[in-house]
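Only one protein chain is missing; all other protein chains are in place.
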Amino acid sequence: MNNELRTNMNLKLKALTKSLWVFHLCIGGSCNNCDIEILDLLTPRFDVERFGIMLVGSVRHADVLLITGSLTYKAAERAKRLHQQMPKPAVVVAVGSCALGRGIFKDGYNTPCPLDELIPVDLYIPGCPPKPEAIIDGIVKLVKKVRGEK
Amino acid sequence: MSILDEIKQRLKDKIGDWYEHNPRRIYFSVDKKEIKEAARVLFKDLGLRFATATGTDTPQGFEILYHFSFDKTGQMVSVRTLIEDKHNPQIDSLAVISPAFEWIEREIWEMLGIKFIGHPNLKRLLLADDWPEGKYPLRQR
Partner (left out) sequence: MSHKVVIPIGPYHPLQEEPEFFRLFVEGETVVDIDINIGYNHRGIEKICESKHFDQVAFVVERICGICSTSHPFAYVNAVEDLAKIEVPERALYIRTIIGEMERIHSHLLWLGLAGHFIGYNTVWMWAWRYREPILDCFEMISGNRNHYAMMKVGGVRRDILDQHIPDLKKTLDQISRATDMFKGAVMDDPVIHARLKGIGVLTRQQAIEWSVVGPTARASGLNIDVRRDDPYAAYDRVDWNVIVREEGDIFAKTVVRILEMYESIRIIRQCLNKMPKGEIDADVKDIPAGEGIGRAEAPRGEVFHYVRSDGTNRPIRHKVRAPSYMNIASNKIACVGGTISDATITLAAVDPCYCCTERVAVIERPTNKKVLNGWDLIKLSQEKTERLRKNYG
């Protein structure tokens, strides 16, 4: 992404940081633990809905694309297409070691490349799986950065 | 009669090597043209449950191990068969005996390139549709 696009994104995103709509995508090659920890965020103990964060059912409504999984050949096309369908400005968050760089499946024959060689990633949340607290921490950091706070 | 004695009685001289690693792990080999009969005896006649099949690329040829479980005693009976022709490997499909064999035969076909004769639906299971032809991930090159 070039710098101009980033500035526009920052302006528009500032308006969105009150309430983030999140589309959760598992792009294959995943053990689902990260997906479950993300769903866990909705449950009473963590309850991210009180921050205004909501999971939506269509990528066209999303501000944030939350991606898990190590990206298999079958899923690569879909990942790219979904990213294109997202209305910009949008933020891409990679959750878990697999989404960061294929994790323990780095040497496999069915995982072509790390995710960020396919689509640009704005936020990396490491862990296998990252604890729900870590995911919240990551998103809060992102929101603060977009708002221009330190 | 124990289940092992029953197997020996029904398959008689079709059985090649017989090896008991311990009371609950038994391995025996059959010629590949007898595999349908062996599977029918174990699955249909004696009521063992089909667990899965392992295909391996060995220097002697492609080896397929069919693993059956006799749940009453917890014994695993594995039937070994060897396909010596590595250029055009084929074997009878067991999917005609039961749908439980369908998926694993598709997987062995796409991983090792072994053709299962008579399989109703031999198409890709795990690999992408545009995975290059002739490249079999589990072959030792």
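For this structure, a couple of remarks:
In order of appearance the chains are A and B, and numbering begins at 1 in each one.
We take it that contacts are C-beta pairs under 8 Å (C-beta built on N, C-alpha and C of every residue); 3 or more make two chains touch, one makes a residue touch a chain.
Here the structure is a predicted model, which is why all the values come from computation and not from measurement.
Interface residues of subunit B with the unshown chain, by the touch rule above, are 21-22, 24-25, 27, 47, 49-52, 54, 56, 65, 67, 69, 71-76, 78, 98-100, 102-104, 124-129, 137-138. Annotation for subunit A: contacts to the undisplayed chain at residues 23-26, 28-37, 39-40, 43-45, 55, 57-58, 69-70, 72, 74-75, 77-78, 81-82, 103-105, 107-111, 128-129, 131.
Just so it is clear, only the chains that are shown with their structure count from here on.
Centroids of subunit A and subunit B (each the mean of its C-alpha atoms) stand 43 Å apart. Across the complex, subunit B meets subunit A through its residues 127-128, 130-131, 137.
Residues of subunit A touching subunit B in their complex: 72-74, 109-110.
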